[in-house]
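Missing here is one protein chain; the remaining ones are kept as they sit in the complex.
Order of writing sets the chain letters: A, B and C. Residues in each chain are counted from 1.
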Amino acid sequence: MTCEPPGRDPEPAARAAGGPAGTGLPPVVELARAAYAYADGPPVLSGVTFAVHPGRSLALLGRNGSGKTTLLRLLSGGLRPSAGELRLDGRPVGGGRAELTRLRTSVQLVLQDPDDQLFAASVGQDVSFGPLNLGLPPEEVDRRVAESLAALEIAALRDRPTHLLSYGQRKRAAIAGAVAMRPRVLLLDEPTAGLDPRGRERLLAVLDRLRATGTTVVMATHDVDLALRWADEAALLTPRGPRTGPAAGMLADPALLSAAGLGPTWGHAAARVLRAHGLLDGGVTGPSFPRTPEELLAWAGGAGGGDTGARHHGDAGDTAGTRGAGDTGGAEDSGDAAGGAEGTGGAGDARGSGGA
Amino acid sequence: MTCEPPGRDPEPAARAAGGPAGTGLPPVVELARAAYAYADGPPVLSGVTFAVHPGRSLALLGRNGSGKTTLLRLLSGGLRPSAGELRLDGRPVGGGRAELTRLRTSVQLVLQDPDDQLFAASVGQDVSFGPLNLGLPPEEVDRRVAESLAALEIAALRDRPTHLLSYGQRKRAAIAGAVAMRPRVLLLDEPTAGLDPRGRERLLAVLDRLRATGTTVVMATHDVDLALRWADEAALLTPRGPRTGPAAGMLADPALLSAAGLGPTWGHAAARVLRAHGLLDGGVTGPSFPRTPEELLAWAGGAGGGDTGARHHGDAGDTAGTRGAGDTGGAEDSGDAAGGAEGTGGAGDARGSGGA
Amino acid sequence: MHIAEGFLPPWHAAAWTAAAAPFVVHGARSLTRLVREHPGNTLLLGASGAFTFVLSALKIPSVTGSCSHPTGTGLGTVLFRPPVMAVLSTITLLFQALLLAHGGLTTLGANVFSMAVAGPWAGYGAYRLLRRLGAPLTAAVFTAAFTADLVTYCVTSVQLALAFPDPAGGFPAALAKFGSVFAVTQLPLAVAEGVLTVLVIRLLTQA
């Protein structure tokens, strides 16, 4: 591990994190040198600058206690930074009621535990809470409720009491409540926690559809494999502040992952091994790493087994999201190329401290 | 997918599940043709036969709602089966107080949410609850409290109030409460849910140490990768009942995984791809599949990069547990061999229905 | 509206403690009986006590512009009946004294008498009466919460007036003085608590 110092050099990643190359759009919401400390506690965040650009799927990664939830609450106006400022469309958000309303119709946060968000008697009533508070006329409220329930694939649950729902259903009902506010940015705190593999697939498919309709989705998680699979941008919360950049590149950097208290991803590890054996640079096209075990198997099929491989690839792509292989390709390639050989060193390192 | 019917044939796995070959020890606790239904609900489990043999690490896998928690509660005596029976050391457990006490000193269940178990104002007080209920003298209770807190690495938290602990600390406090009963079998419901990678590593290390001191550990989870990494025996809850067998073999069977609503594991996928390319049968020794991305990278190093690989392997093995590479090897090989080519088909299948 | 620590002269404090004691002891007996009937009742009663505590931490907007806290005893007394409520409210009052510095230990007896005994019994009485007369649930619940709150405040005013009689007008004048000082905050609060209790009950019965 120690024989490969370049693997720990954060510079390449820092450069990658510098600018959200590709989209020229200004951020919807951003924190500038923001700090926050809970009452009588040490600061959770300090000097944090963080921007959410439109049209992305951004994964916010970090250990428990690294400040992911606090960051999301600051972005959604649930907490006010003790220093620095929050900006919406470039303008500072003050404490005024009108400003907060503008923020909350633009940015919505969904908490980890759906039971904290569902407080009405039925799913439909709960989802109507936000639109009613916006002062919309009843027909419009009704339309929004129907629309958000449909978006979350729970239209049939509209009249069901919330406490009779399964965990996955409650999770989707809670998200529907936020979606009914028609936010431009949807912040989700550990949305897949507690879901089984199928529930997770369904939720990811829903999020991809929301994204296709123009909603920017930010997901806090500590599942690096999920982030690699889902996000096109990643922000790693390290003790020295968040580092943002293209997901594929960021999550291939073992030094960065280790700094954030996380380990390497299966997808990158597999890609690296296959590349080390010259298997990836050859005939395989498409994304430069597998997003799921199924994709990995499909590659094996494609490289070794002939026909079936291609078909499986299609299958896997179906649930892996609506993103084509191409649209994140550029970023991934550069990230991977930089991280190639050094990866192993940093990975072993992360592991060592994890087990301590 | 449809061109490979043998891949869906459950027969090989059923045979594998037949007997816990290897240890001749009779089960500590078992359910025989047990059924259970919650009030006004359809049966969650029916005709379930399930045994926990001593000295294992058993992963209980299934979708949300498949009955994992119910099964654990039946095994721990928290619920009484509506049909069939629970046996401890081969003898049926009735509702008598002495029998229940015998069961409780043998089998302990830790629920998923630690707040469902922590009732007392401080950690030490909470852990003392079980031993006091056993009627032990104060000095012995004190000793047991100290011992279980030490086993869970939270001796320093003894006087801390439960409501000021972090989630990971509460989780460990809840487990300490069960460990203080000195059970022979410890049942854990989703113990890693909500923990970040480091928290999970720490918990797995603690569980491995408990196992080393002779406690049988059963873990319900829907994380197949975690199960493959941690368990030497796996039970998959399919709609047709639980199927038990060596973890490596069971979790390599795509048809079985699909029947339980789960997808393939990264570890097996990687092993299969490497094997398809003739990379695993060659120079690599040790377990026949990687347990973590780090192990996978170590193999790449070993196969392609020379020296560093071996060192990483050692590192990874450190946290992967105290189990040597050899002791599950035999089972894995047979499972893998049976599932080899057909795997891809079943995997694609599981994925297809997951995304629907 | 908790009488602060040290506000009452010692003899008054002792007398109110003595007056409240029989109700609390009686409540403790029925609570012990409930727990003996079913072990789970300890947890249910603990949950009820915590619910009462947390309910009194809700911030209700009042006409004066500031926020005030409900007593939470109206809803509790309908759900758990006055004897048990006496114990649960006593626990709540002890917690409020030691965790929030609301109220006190020497004044605990006086506060228990007004908030854990007089208020809940009056509220429960009003509720039973209205239900017997065929009033709808919401009306009965509103009246229970309103009455419990109002009676609590009246009893507190009596307690203060007895302790600090007017130099010229004696007890009646003191009652008028204390009554009017606290009426500004307590009357709107009693209405607000009634409304809130109805809304909560409606949500709960729908669910």
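Just so we're on the same page, a residue touches a chain if its C-beta (ideal position, glycine included) is under 8 Å from a C-beta of that chain, and two chains touch if they have at least 3 such contacts.
Everything that follows uses one rule, which is that contacts and distances are computed from a predicted model.
Engineer: For the chain that's not shown, choose its UniProt protein name out of "Dipeptide transport system permease protein DppB", "Cytochrome c biogenesis heme-transporting ATPase CcmA", "2-oxoisovalerate dehydrogenase subunit alpha" or "Cobalt ECF transporter T component CbiQ".
Structural biologist: "Cobalt ECF transporter T component CbiQ"
Engineer: Which is it among B:Gly77, B:Gly199 or B:Pro246 that touches the chain not included here?
Structural biologist: Of all options in B:Gly77, B:Gly199 or B:Pro246, contact with the hidden chain holds for B:Gly77.
Engineer: Please pick, from B:Val48, B:Leu111 or B:Leu226, the residue that touches the omitted chain in the full complex.
Structural biologist: B:Leu111
Engineer: Against the chain that's been left off, what residues of chain A make contact? List them.
Structural biologist: 39-40, 73, 76-78, 97, 101, 104-105, 108-109, 111, 113, 115-121, 129-130, 132-135, 163, 177-178, 181
Engineer: Suppose we count only contacts with the excluded chain; which residues of chain C make the list?
Structural biologist: Those residues of chain C that touch the unshown chain are 2-10, 13, 28, 31-32, 35-36, 38-51, 53-55, 57-58, 60-61, 75, 87-88, 91-92, 94-95, 97-102, 104-106, 160, 164, 166-170, 173-174, 176-178, 181-182, 195-197, 199-200, 202-204, 207.
Engineer: For review purposes, identify every residue of chain B that touches the missing chain, sorted by number.
Structural biologist: Chain B touches the missing chain through residues 73, 76-78, 101, 104, 107-109, 111, 113, 115-122, 124-126, 128-134, 138, 141-142, 145, 159-164, 177-178, 181.
Just so it is clear, only the chains that are shown with their structure count from here on.
Engineer: Just the number, please: Cα centre separation of chain A and chain C in whole Å.
Structural biologist: 48
Engineer: From the C-alpha centre of chain A to that of chain B, how far is it in Å?
Structural biologist: 29
Engineer: I need the residues of chain A touching at least two other chains; which ones are they?
Structural biologist: Residues: none.
Engineer: Considering only the defined contacts, which chain B positions touch chain A in the complex?
Structural biologist: The touching residues are 1, 3, 63-65, 166-168, 190, 193-199, 201, 205, 222, 224-225, 261-266, 268-270, 272-274, 276-277, 279, 292-294, 296-301, 303-305, 308-309, 311-312, 315-316, 318-319, 341, 343-345, 347-348, 351-355.
Engineer: Which part of chain C faces chain A closely enough to touch in the complex?
Structural biologist: 203, 206-207
Engineer: Using the touch definition from the top, list the residues of chain A that touch chain C in their complex.
Structural biologist: Spelled out, the residues of chain A in touch with chain C are 120-122, 161-163.
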